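What you see is the complex with one protein chain gone and the rest in place.
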């Protein structure tokens, strides 16, 4: 049985809402049945109509969606609510949804502030509901393989992590015009205290902690607002001290003109390293001190259980961003279905980002901003 | 409104049926409501149950599916039937479906023989129904860009085409065991007169004619059965003479041990060439006589209307095999929806492989086998 | 002690003569002391002066060079003569040099015709002199590693070989103007019966037999003269049957507009394959049926004796075309020095192309032209 899905945000003109819908649809485990696609009721209605929804279940506000769906019979009401609004509109609907008995998929960064994030964590704990945070990049099979390889100890103790996320789409002042993405992501009132660091730096941070299995303990950040007139950082680099004595560098920029979206992570241990980048998402380079670099590939017979579980096609059939995104939705569905059945999902299905990642991500944002504003070299990473 | 989809074949253990379902689901334009997933009724039932279908619409044979769905009210019965059986079971269900008023998605190669293909073409013409043939590779946005660029004349007159399709999965004798794919694809009774040339050579052939805009006029083939005990070709190469005075080489093999599925095409004209390979599916290399090679990328602002239409995400978010496959389904849906509305779909939507590609593909199979068996160098490509 | 080198051909405006000089200089094992750089004495003199040679040893013809150098005291006269003239001027100076007691470095293709090549072989045998034929590509360390890996049996019995040599520099009619290279290489009176097949097809052929360790037994060629007005083939493809039951495809073209010089070879056995291309010359991809592809790299600790012997710098310091070329000169020097000392050079040093490669290369040219002109599919490869 498909899970009944409701969506908050993601109306016409949005980017990530459409991605959520594609990701939810791919594996046939969700059926979108309700939505409050915009705070503008007319836009919400138009979006719902375009999506072929029952007009009775297209709402003018998230409050309305949650209240009315809650009032429907259990067999009919939405089970999962995806929240794909700008950052300042994450917390309130997420809390209300959780407290109203719904499981939640939430876009990143999790909230507007760390305080909200910590409060949301208490809500999750109190309600016992499930929350999936869409840090897409950890959904790639070869990223999962990298994490498993690191965790297996095959590379020895981890010493060094490089993560970078270069984009170029904000190289010009785009926020004055029709570009809705640029407008809200550079607006402190909607995006939060960070620009690039919130939008993509948190992805890089999450990827770093996920693959390395380490935690950031101290950081030293240099953030910049490169484009004149912009109100938030659009570029930055961060030196990191990690648990276990490792160190790292995190780079995120939205003004590397000509770059697309090639997030990359490299993790080195005593015996070798792993190297993954989104532009060649189905390849994991595994480098070794004394023998040839190996090219591990999505779908190959030799990959481990986590990568295999998150792959749909045989080796040589490239899977991409939507499949990675869909892996989050699929694993969340498997987890919920197991819970409904009173079971525990297998570990591969439980391996999706959640509330803990969200809290650390928001802590990253606040710590990185604090460090950037400090004359002191090292700032403790505090949550 | 979603199109109601029925499926013939694709039960448990199959590969391509699952791919069709993922592709149909991705864009939310189809809803799978019925199926005859196996000629074994129990397997069909189990598959239907796993897919969450109404048991009343899971059938034990394709005849039953077509008859009973036809008997349902128009607002309820399936509109499109996807046929994903082995090659020897394409023609009969396709004909029956078309003659029963259904539009058809058919896996490739289109039929078991050229004679069947030509007969199916008359059925399509007679019934006025639509048929989509899933030559996946022409669904990639950068393949479409390549075709448009060639067609624009920017490269000058086309002189040379190289297409290659190397795989390694049949490097050993796999057909004796549990590998269902290997079993039927190497069985003349189910696959037809060709092995590798039917399975992947037809893809290469279709890609060649699609991108170059040229037609094969003469060919000279050397096919081999490399693995002992195999009953069909598992390897081959073909020299080609193309319309307009161009020439080409087509390579297809399933015994290139260690290769995955990296179909590649290169087309050269007087001024430059295009180079695309599935392993880097979002990149189209455009080479020029006197200036730097350009890297064109899926989702970039500068790509043409066909590539843009077949892309879901911004540049830097890799789309892969399932998205290419889904483009066929999406364009077919757009075409059918336009037809239902008494309109003509836009040219980008009409650009999916159909009956004419299927006839030429089957002609390729028969001509390439004939050439391979001939002592004469050149064989005319006859349909 | 450096070997004293004389050069025939390679005056101002030539390409390959300069390459020979760079290659001979790199490892400090040769000193250029004499030359007949052009059949035009003034050009020869000017070239010699530019190279800083003693004017007394700059000659107006190859006959003069050979005669006068032979007349010099043994401790002073040239020991090795490099012949870098167009093809029609290979045989006569080579024979005279060998018969006059000199060792010879000869550019490829070895002679103007197969008959000349066979005659030269008898001269080599009769005189006992040494001859090095500059099939550059077998000088690359990773090509040597590929040959050793194939020869070791690690890939199992070889089944399939693909070799391709795409260039674009003759995409236009260049031979009418100032381009000396284009002029002689497309002129049957200077180049021989073949154009592209002689110039680059022989390289591809040599690489194929070298890496695979197999011999061509039958071939089926389709050659083309694509550019209007050209007098020799500028494009072609050849189907091959190889010893041991393997098969292959050889592609060579000079009209792939936008291509540089990316000769590539792939060899597949039962267990895996090797893949090398000049554009990434320091990388050898080793592909395996059941485990990750390995990236073997020039200079790495794990490479074998042949690759190591032909490398100058540690891993990560790219060596290129000139180093590969220099490897031929260096190995030839080591062989001559060992011979002078009454010793046998180590096998790694003896591994340079010689007279046997030259005879087979000329046979390739004549067989491929014969096949191309035949209506019969397969032509026996005869020497």
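Observations
Lettered A, B and C in written order, each chain numbered from 1.
The rule is simple: a contact is a pair of C-beta atoms (placed from the backbone, for glycine too) under 8 Å apart; a residue touches a chain by one contact, two chains touch by 3 or more.
All values derive from a computational prediction rather than experimental measurement.
Considering C:51, C:154 or C:183, the position touching the chain not shown turns out to be C:51 (whole complex).
From the options A:48, A:141, A:269 or A:354, the residue with contact to the chain not on display is A:269. Those residues of chain A that touch the chain absent from the view are 155-156, 159-160, 162, 164, 168, 171-172, 220, 222, 224, 226, 235, 237, 239, 241, 247, 249, 251, 253, 255-259, 266, 268-273, 286-289, 293, 374-378.
For chain C, the list of residues touching the undisplayed chain reads 1-2, 15, 18-19, 21-22, 25-28, 32, 51-52, 167, 169, 259-262, 278-282, 297, 299-300, 312-323. Looking at chain B, the residues touching the absent chain are 285-286, 290-297, 300-302.
The criterion applied here is as follows: only the chains that are shown with their structure count from here on.
Distance between chain B and chain C, defined via averaged C-alpha coordinates, is recorded as 43 Å.
Multi-chain contact residues of chain C (touching two or more other chains) are listed as 286, 293.
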